[in-house]
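Dumping the structure here so I can ask a few things about it.
The other protein chains are all here in position, but one chain of the complex has been omitted.
After this line comes chain A, so read on.
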Amino acid sequence: MKHVLKILTLLVAISAFWIGLLETSLIPRSNAWLLPIYFVVSLGCYGLLMVGIGLTRFPTCPHEALLLQQDIVEAKDFLMQKGVDVAST
């Protein structure tokens, strides 16, 4: 099944549940009308929260940059001895 269909199915299921709530009046109608707005807002909050968490925990590796510089020096020495043209341009 195409992925977009899965998402649409999920949305339809949620809508059906919502309409059910509206029809059966389990909760006050005025509250039920607001549920889709809550849904969209919470989805947005979830997105922002995930981006925020991702940013604060963004894994960095400054040490790796130093190691790479060492590797580059080592590689240049070796290659120069072997006659490979590694002069910086």
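One rule holds for everything that comes next: a residue touches a chain if its C-beta (ideal position, glycine included) is under 8 Å from a C-beta of that chain, and two chains touch if they have at least 3 such contacts; residues count from 1.
Following the convention adopted for this analysis, contacts and distances are computed from a predicted model.
Chemist: Consult the UniProt record of the chain that does not appear here and report its protein name from "Dolichol-phosphate mannosyltransferase subunit 1", "DNA-directed RNA polymerases I and III subunit RPAC1", "Proteasome subunit alpha type" or "uracil phosphoribosyltransferase".
Modeler: Missing chain, UniProt protein name: "Dolichol-phosphate mannosyltransferase subunit 1".
Chemist: Touching the absent chain: which residues on chain A qualify?
Modeler: Residue positions of chain A that touch the missing chain: 2-4, 7, 46-47, 50-51, 54-55, 58-62, 64-65, 68, 71-72, 75-76, 78-79, 82-86, 88-89.
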